[in-house]
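Only one protein chain is missing; all other protein chains are in place.
Labels run A, B and C following the written order; every chain starts at residue 1.
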Amino acid sequence: MTDQPDPTLQTMLEIKGLTKEFGGLKAVNNFDMEIYPGELVGLIGPNGAGKTTIFNLITGIYVPTRGIIRFKNTNLMGFQPHEITQMGIARTFQNIRLFPNLTVLDNVRIAYHIHAGYSMVDAILHNRRYDQQEKALTEKAQEFLSVFNMHTRQGEIAKNLPYGEQRRLEIARALAASPELLLLDEPAAGMNPKEVAELMDLIHFIRERFNLTILLIEHQMRVVMGICERITVMDFGEVIARGTPEVIQNDEKVIEAYLGRGAAAISQQLREKRSHVA
Amino acid sequence: MKIQRSTLAFWVPFIGLLVLVQVLSSVGILSNFWVTLLKIGAVMSIICLGLNLIYGFNGQFSLGQWGFYAIGAYAGADITYRWTQLHSASGLVVVLLVVLLVALAFILVSKLMSRLRGLDTLSGFTLYIIGLLMAAVIAIFIGRYLINPITNLLNLLPLNIASQIVFFFAVLLGGGVAAEVSYIFGFPVLTLGSDYFGIATLGFSIIVKVLLDNSDTLLGFEEMKGARGMIGIPKMTSWIWVSIFLVIVIIVTRNLLHSTHGRAIISVREDEIAAKAMGINISQQKTITFVLGSFFAGLAGALYAHVNGFLHPNTFSFIKTFDPMIIIVFGGLGSVTGTVAAAFTWALVLEGLLRLVLPQGFETWRYVIYPLLLLVLMLLRPQGLFGTFEFPYLRQILPPIFQPRNSAKPTETVNEIPGDGA
Amino acid sequence: MEHERLNFKDRIIKGKWIGKLFLVMIALLAIWGIGSKAIYNPQLFIQQIINGLQLGFVYALIALGYTMVYGIVRLINFAHGDVFMVGAMVSYFAVGVFHLQQWPSAVFPGIPLYLSLTIGTITVILLSMIVCAILAMVIEKIAYKPLRNAPRISALITAIGMSFFLEYFGALPFVFTPNFIPYKRPFDIVTWYVNNGVHQLQAGKAPPQGSVIFSNILLIIVLVTIILVLALTYIVQRTKVGKAMRASSYDKATSRLMGINVDGIISITFAIGAALAGAGGVLYATAYPSVFFWMGMIPGLKAFIAAVLGGIGSIPGAFVGALIMGQAEVLAAGYISTPMRDAISFSILILVLLIRPTGIFGEPEAEKA
Partner (left out) sequence: MLLNVKELNVFYGAIHALQGISFSINQGEIVTLIGANGAGKSTTLNTVSGILRPRSGKIFFNEKDITLTPAEEIVRFGICQAPEGRKIFATLTVLENLEMGAYTQKNKKDINDSLEIVFQHFPRLKERQNQLGGTLSGGEQQMLAIGRALMSRPHLLLLDEPSMGLSPILVEEIFNIIQDINSQGTSILLVEQNAQMALSVAHRGYVLETGKVAISGECTELINNPQVAHAYLGAH
């Protein structure tokens, strides 16, 4: 594949021969992937193809049956999810998982827990150290919220936020854990084209601002084709194609198993209709 | 240090109330009956604050609170019993040594565990059990040589002061023993899902009760007298002592909850998977909360043991393990204020008022009316009497809204940030 | 640096043997404890197994109700054990006060005695089942249904309240008094002993040394339980109502969209579970002939443990769990320590949960998103 980045670069994430079985069923089978620093990589495939399972394997929620996951040359095997997060991998979830009864501010402050800088004894005694560190932590969280323009909503209970804001808060919370690699699981699910466009801008923005590498699962072709530099297509737990958006769109196997010929035709049709109006 | 108004608004009336009770009882206006009930209310508050941490804030459905209460009660009672009846500090010395050495053993084993990755729960549990047994044997062995010197040392003090010191340690060690038992029991069991955890902890309460029934034969503590009930415990729990412990427990709970550790505890209740993804070690958070909650239960147990001076295993029957659960649900899960209020109400109404109101011969109706009250209240207020209400002091205060440093910045950020159009 | 320190790929050890060793040690201890005594008196051991079977089958009837109700509303119905107690009491009144078991001979005077007693006993069991079913439906309606959308803990609290209420209401002097009351069996007990063939044991005589005895009560318990469990399995697996139960237990909102009256199905589930417990109550009282207001508590709890052990929500699980529970209890009491038997039952439960977190037949937890 000619579109591979320079192989001399150090990988951010390297997955080799990853397999996960659930009671004999192979959810992921012999999956390989490499992500280089600064890339925005897409992972697509029909429901149940094993995409979310891969996220769960990377973040340590599942233990792989076989295979290696290496993050910046560290084998993640045997690490607990929280340790993996502390190493610099953060994620969002397909169906938003905020802390629903907590405030927006607390949602973000929890992400700073690992860097809180005071012990439980400090907290119970409410000593000087607690005061200082807690104040610093809160300010950091507030400042961070202001980057996402949510600082005025700090007191709102997360579950009362509108859907789009919840998505944004979830991404903000993931970024507050200061990751180098961000995993986004269907961020555009349930959004209309306008919101999707905004989301795409947001992803571009955070990538620049926080110097991130991003792995993205998505169904909406517009998003994937629009922003990803490389795409991996999965079906039944296996990789069926990988390459740039152009390569994927014209890949026979992908069209056969995933995209379909008609979809292209219909969108073509619509495009024509629209051009009539215009 | 600047004291906030909400702090004063909470503590002044609260301490005032505690002092008032003390004054009224010393003057003789408040009869012994009611003072005892109030003490039980305070004891109940402490257990329930512990359970509220475990269930209300951490989300772990525990029915084991009553078992830890029993452990604390018997451990504490044994220490003071030996001191007053046998004139020996043997209970104090041995329990103290066991608690310290077992804590050391646990620390060592957990260090070892963090090096041996991928160890399954059962194997870890086995290691902890081995550590516990070794520490206990060593403690008892060393303890033998320390009993006499320490007894003599305490005898140098005036008897009253020495007794109070022994009592104070008895209460703390009651909590300590309960905490350590909860640690080793919680280690494997906290990995179970919600309902299963509840069932396992219910089992724990039952096992403790069975052991206490046979404490003189199976466990070898003759002074506990098994199912005949332990008598001769000094009635040392004064209203002042319970008040002090209650105040400490409230402060600890409040301070803990208002910190990043408290938020981590709550995040586990809210969404375990999201908490993991935020870098929070959820098994650690669960263990800490469970141990702290059980520590409170143990404290309360030791205090309770010295209220009536009499302990019977039937007091710790598993049916009663639902009482703290009922109280915290009525107080409002996750409300410190509600928990304390409901605990006192429970003690005063169920043990006091219903006993007084019901005419002779109708005592058995008490437990017919109680469940009906429960039912009606639950149907009317499923969220608990107080819901999530808190006194301002106990409530977490939101910091003022962040003002970006230069005034031009906000508009800039608005433009900068896409996705705000909705 | 940090990551280097944490990079202990090589230090991942397969330490499972420690836990396995622990389990093996416990198993060996139990086998040794039982075996060393059983080997000197194998008849006694077989006798214990038979006693355990009798207990286990009664537990099965109660456990099924727990498991069914949990399956459909995710509620640990603590009042279930007390429904069992009510079943026993109903039969106490039916047999001891109204002599219901004799109605066939009263109506058809010429009928042979054994037939009359069979029909009479079946009537008593059916009566208890019906009363318990109605009671459970009423409890469900007033105590659980209004809380269906409240947090789960609320319903649990009312369940505990309901349990207290049934017990202490039963204990009131004009209802049932707080005392043990001897229970009159609806039929006479017939005992056989096995010693070079099966012989009937004459009343008032001791069986010869070294024989194993069993009674018609054991046979009736096994027979009734098997019939009821088969009927239940048929209902749940084959009938429309049973399928609707399974559908509702999986997803209530969607079941309603399919036209299933979910509230009705829940009510029926409570009724069926309670009917089984009612039958269990009659059988239990017949086997251990005394009744009192607390009698539902401990068997209820044991049955509940059995349901969890088998995997709560699973019908075969409840059955198998109950048989295990019966054996465990009797063997623990007979060979290890009588006072510790409840503790041993619970320890077994906790151990099983640690190895299989959802019980023996429980569905493993689903994939998480």
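Assume a contact is a pair of C-beta atoms (placed from the backbone, for glycine too) under 8 Å apart; a residue touches a chain by one contact, two chains touch by 3 or more.
The structure presented is a predicted model; accordingly, all values stated were derived computationally and were not measured.
Peer 1: Could you tell me which displayed chains border the chain that was left out of the figure?
Peer 2: Taking every chain of the complex into account, the missing one touches A, C.
Peer 1: Can you work out which residue in C:His99, C:Lys141 or C:Arg256 touches the chain that's missing from view?
Peer 2: Checking each option in C:His99, C:Lys141 or C:Arg256, the one touching the absent chain turns out to be C:Arg256.
Peer 1: Using the touch definition up top, pick the residue from C:Lys20, C:Arg185 or C:Arg246 that touches the left-out chain.
Peer 2: Answering carefully, the residue with contact to the hidden chain is C:Arg246.
Peer 1: Going by the touch rule given at the top, which residues of chain C touch the chain that is not shown?
Peer 2: Where chain C meets the chain not shown: residues 240, 243-244, 246-247, 250-251, 253-262, 363.
Peer 1: Over the whole complex, note the residues of chain A touching the chain we left out.
Peer 2: Residues in contact with the chain left out: 45-48, 162-164, 190-197, 219, 221-222, 255-260, 262-263, 266-267, 269-270, 273-274, 276-278.
Here is the rule we use: only the chains that are shown with their structure count from here on.
Peer 1: From the C-alpha centre of chain A to that of chain B, how far is it in Å?
Peer 2: Inter-chain centre distance comes to 41 Å.
Peer 1: Chain B to chain C: how many Å between their CA centres?
Peer 2: Chain centres of chain B and chain C, defined by C-alpha means, are spaced 34 Å apart.
Peer 1: Just give me the whole-number Å value for how far the CA centre of chain A lies from that of chain C.
Peer 2: Spacing between the chain centres: roughly 49 Å.
Peer 1: Enumerate the residues of chain A that touch no fewer than two other chains.
Peer 2: Only 61, 78, 83, 93 qualify.
Peer 1: Taking each residue of chain B in turn, which ones touch at least two of the other chains?
Peer 2: Expected reply: 117-118, 273.
Peer 1: Can you tell me which positions in chain A touch chain B when the two form their complex?
Peer 2: Going through chain A, the ones touching chain B are 59-61, 78, 80-83, 85-86, 90-91, 93, 97-103, 105-106, 109-114, 116, 118, 120, 122-126, 130, 134, 137-139, 142-143, 145-149, 151-152, 154-155, 162, 164-165, 168, 173-174, 177, 194-195, 198-199, 201-202, 205.
Peer 1: Enumerate the contact residues on chain C facing chain B in the complex.
Peer 2: For this pair, the touching residues of chain C are 8, 11-23, 74, 76, 142-143, 146-147, 150-151, 153-154, 157-158, 160-165, 167-169, 171-173, 178, 297, 301, 304-305, 308, 312, 337, 339-340, 342-343, 346-347, 349-350, 353-355, 357-358, 365, 368-369.
Peer 1: How about chain B: which of its residues touch chain A in the complex?
Peer 2: Touching chain A: residues 117-118, 252, 255-256, 258-264, 266-267, 270-271, 273-282, 288, 398-399, 401-402, 404, 410, 413-414, 416-422 of chain B.
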